[in-house]
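Below you'll find the structure, written out as structure tokens, and then a few comments.
Missing here: one protein chain of the complex. Every other protein chain is in place.
And then chain A:
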Amino acid sequence: MNNAVEAHGLEVTRGSREVLRGLDFTVPVGEVTGLLGPSGCGKSTLMRVLVGVQAKVTGTVQVFGQPAGSRALRSRIGYVTQAASVYDDLSITENLAFFARVLGVDRGEIDRCLEAVDLGGHADQVVRNLSGGQRSRVNLAVALLGKPDLLVLDEPTVGLDPVLRESLWVMFHRLADDGAAVLVSSHVMDEAERCDRLLLMRDGVFIADGTPAAIKQKAGVDDIEQAFLSIVRGAR
């Protein structure tokens, strides 16, 4: 199988704290990979490494065969940060138009991406006046601009209406079917079942790596939350 990301011995320190402690993993093309773990376990740091904005990284991390953060990769990765990284004082369209110009993608992309996150009818609203859920959809729409080959999505479904969440997961799978690699983080274990493959993370290490079914089977339980608990207890 083709891998978008291959990492070996990835470590990150922040101050004196080791945030990521020796990770080996891959993110395959054509699948939705879920990065699950409690808040503060290092998910966002791992994502920052992949998009090339994290300092003090050791080990090797290759994205499409190049070191993470290489200049050539910047237009191939769509990145959703945990905070809604859009301009509050601009309208939705103005936000997307700005990022589209930075990326050098066609303006037609703006409408396509707005439709994808179901914001087509709100295009001229100023972001400041949107609800939290709408704002995070604008954030997601920006990451979809230019059909990136790798999507790095940091908790994109937090606080969203279940119906919309469902439709976003359908979209993530469609993007993967179209040949993108999709990495989605979440601290909500319910979302595990929606992923093709899982990386379960705790305190900067992976405690499990595999399909949801395989992880549950190995732990001998029938949901991921129980699997997480039983793996953590087993490790003690």
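Brief remarks follow.
The rule is simple: a residue touches a chain if its C-beta (ideal position, glycine included) is under 8 Å from a C-beta of that chain, and two chains touch if they have at least 3 such contacts; residues count from 1.
Please note the rule applied: contacts and distances are computed from a predicted model.
The complex appears with one chain absent; UniProt names that chain "Transport permease protein" among the candidates "C4-dicarboxylate transporter DctM subunit", "ATP synthase subunit c", "Cytochrome-c oxidase" or "Transport permease protein". The chain omitted from view is touched by exactly one of A:Ile77, A:Ile92, A:Cys113 or A:Leu130, namely A:Ile77. Across the interface with the omitted chain, chain A contributes residues 14-15, 48, 51-57, 69, 71, 74-75, 77, 79, 81-90, 94, 98-99, 101-104, 126, 142.
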